[in-house]
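I have placed the structure first, in the form of structure tokens, so that the comments after it can refer back to it.
One protein chain omitted, others in place.
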Amino acid sequence: MKTTVARFSVAYHQLIDEHGQPRGALPRISPAALRRLYGQMVQTRRFDERAVRLQRTGQLGTYASSLGHEALHVGLADVMRAEDVLLPTYREAGALMVRGVPMEQLLRYWGGDERGSDFAGPQRDFPYCVPIATQCTHAAGVASAMRLRGEKRVAVCCLGDGASSKGDFYEALNLAGVWRLPLVFVISNNQWAISVPLSRQTACATLAQKAIAGGIPGEQVDGNDLLAVRQVMGRALTRARRGDGPTLIEALTYRLGDHTTSDDARRYRPEAEVSAAWKRDPLPRLRQFMAGQGLWSAADEEGLIADCDAQVERAVAAYLATPPPAATDMFDHLYAQLPASLARQRAEIAGAAHG
Amino acid sequence: MAEQSTLVEAVNLALARALADDPTVVVLGEDVGVNGGVFRATVGLQERFGKRVMDTPLAENLIAGVAVGMAAEGLRPVAEIQFSGFIYPAIDQLVSHASRLRNRTRGRLSCPMVLRAPCGGGIHAPEHHSESNEAMLAHVPGLRVVIPSSPARAYGLLLAAIRDPDPVVFLEPARIYRAMKEDVTDNGEALPLDVCFVLREGTDLTLVSWGACVLDCLAVADSLAEAGVSAEVIDVATLNRLDTDTLLASVGKTGRCVIVHEAPFSGGFGAEIAALLAGPGLMSLLAPVERVTGYDTVMPLARLEHAYIPGPARILAAARRVMEH
Partner (left out) sequence: MNEPAKTFTLPDLGEGLAEAELLSWHVGLGDHVVEGQPLASVETDKAVVEVPSPRAGEIERLCAQVGERVKVGAPLVEFVGGAGLDKSADTGTVVGAVAVGSAVLHEAAQAVGRSGAGLRATPAVRAIAKRLGVDLGSVTPSGPNDTIIKADVERVARIYAETGPLEPLTGTRRAMAVNMAKTQAEVATAALFEDADIHAWPAKSDPMTRLLRALAAGCQAEPALNAWFDSEDMGRRLLKKIDVGIAVDSPEGLFVPVLRDVAGKTPAELRAGVDALMAAVRGRSLKQDELRGASIMLSNFGPLGGRYAVPLLVPPVVAILGAGRARDEVLAVNGEPAVHKVLPLSLSFDHRVVTGGEAARFLMAVRADLERAD
């Protein structure tokens, strides 16, 4: 005799479609907030384009562009509280900027300077994480500490579609579920893990349904819809803060740029697919929505772009003017106190610098 | 209050002391809570300290990664890996993150975690339960590796490891977990890290070791004394960062050195000490440096364990060889 012991369904959320048209009732948000958010998205885009250009002119190392992810990154960070902790991958420039990391620090990181990860803003946020998905177990640890101390804080773990294949993700998901951790997983499903498309990454119909394996709720959202991202994130953060446990959010978006500035996606992506994805670009969609509401004019756009570019240029100037790190920096942050045996090596390099 | 404790009991005492004195200390691992740990290292802790002692799901990578996250958030996690042979999935988190977080963020975040694991063979265990992998961990900049050889040193060094602001891998030799008792005063006093312990002074040769092999070295020193040879015995205790001064001073005095470890010969941590002696220590040497170690083979199963692990006979033979010079 057979009975069904479990079923699952996965919801998909969208509030504004790709033409900037509302789909149903919208949450309340002030015009000022909308303009601010759009401004942060544009700031992210202008920064990103400038960073790519810096790399192309040899003034920045390999850079991972966030082109096309602006709504997701700005949206998820906007609804976090200052005391929450963000654990990013390495593409969430917009999220870090909203959280208060100055643009010149991001440039320093990509410029190969560890001082870029000594965030001026959010002191407890984790730095960019290169080993894929390893930040998921860190997030579980951070959330464990929060829960142990009874704090009303949440850990937000960003990961990509490729990362969702990795053991670290499943292990963290499992722990989050069984320990009821205040942890929100945000999978930025931009359809590509370097050259591996989603269809070759997993047999799952959705990445959100991996939540079922952890016994936690999972849902999809249109990652290019700022308002939907904010709404879904906001609800997940509230749940976690209340002690009701973790959520997995799969945000659907598209990686409009290359994996990094050393990659050439034209080697493996059909041009038609990329062209079609440009039509779902989050920036014009929001702008058209705001214009439709009478909240945004051409003058606003012109002024915003000028402001953003000026901010970016100030950051670039600050980055380029950064004095080079001392070679002894390699030693000074390995331990709280430099061990005697390392002091000799440090002296050697300090001497060489002056010798 | 001194009581006679075995090494594993001393570990338990240190953990309890740390949990009692510092509310940020937590203990996590498989079977550490209700079961008190498969070697009973954490017995009684969950009863006393409740939710600060956590049973985790079965996932070594997770345990290490969660410890990183907890430590960055201001806790002092003491994570247990059930056997050093299962530390391999955790190496990514140890090497990629624990050892680097402070450096990566220029001191903004740091990782004061301890990862404990029983290590070494000699307990007739199944495959994978007898590993000596301290050399691969000691090779990681930013990661300390500490190995006690007695109950008192286990107590003092574990407290030091927990209090250290940077990550420590604490490997406990399983075959001496209960081999002897010693007076251990539960006074919360830590021993220094980064320091070798001269357990016995001598003038003719220096026996250098760590972990369970230290006991064999002490026994061999007794035999040598009967034959009129005075051996100095050093317990290295902290492998990375190595106390080179103590080692060089000792061999500077005796001119002869025998290094003993259970782990395989080539690329073992004994090679690092031999290189030290061939470098700054060269002019002191009267005899070639001898290394008495496990062979360059996979750790055998129980039937052949005794043939693999360096015991007093092999150590004594090496001591005699250096004394020919």
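Worth a mention:
The first chain written gets the first letter, and so on, giving A and B; residue counts start at 1 in each chain.
The working rule: a residue touches a chain if its C-beta (ideal position, glycine included) is under 8 Å from a C-beta of that chain, and two chains touch if they have at least 3 such contacts.
Since the structure is predicted, the reported quantities are computational estimates derived from the model, not experimental observations.
Among B:P167, B:G255, B:G270 or B:G294, the one in contact with the hidden chain is B:G255. Note that of A:H69, A:H259 or A:H333, the residue touching the chain absent from this view is A:H259.
The chain not shown here is touched by just one of A:T62, A:T238 or A:Q337, and that residue is A:T62. Listed here are the chain A residues that touch the chain not shown: 49, 53, 56, 61-62, 194, 259-260, 262-264, 266-267, 271-272, 274-276, 278-279, 281, 284, 287, 291, 296, 298, 301-302, 305, 309. One chain is missing from the display, and on chain B it is touched by residues 255, 282-288, 321, 324-325.
Note that in this section only the chains that are shown with their structure count from here on.
Chain centres here are Cα means. That of chain A falls 40 Å from that of chain B. The touching residues of chain A, when paired with chain B in their complex, are 85, 114-115, 117-119, 123-124, 126-127, 130-131, 134, 136-146, 148, 155, 167-168, 171-172, 174-175, 178-179, 329-330, 333-337, 339-342.
For chain B in complex with chain A, the touching residues are 26, 51-52, 54, 56-57, 59, 61-62, 64-75, 77, 92-93, 96-97, 102-110, 141-142, 164-166, 194, 241-245.
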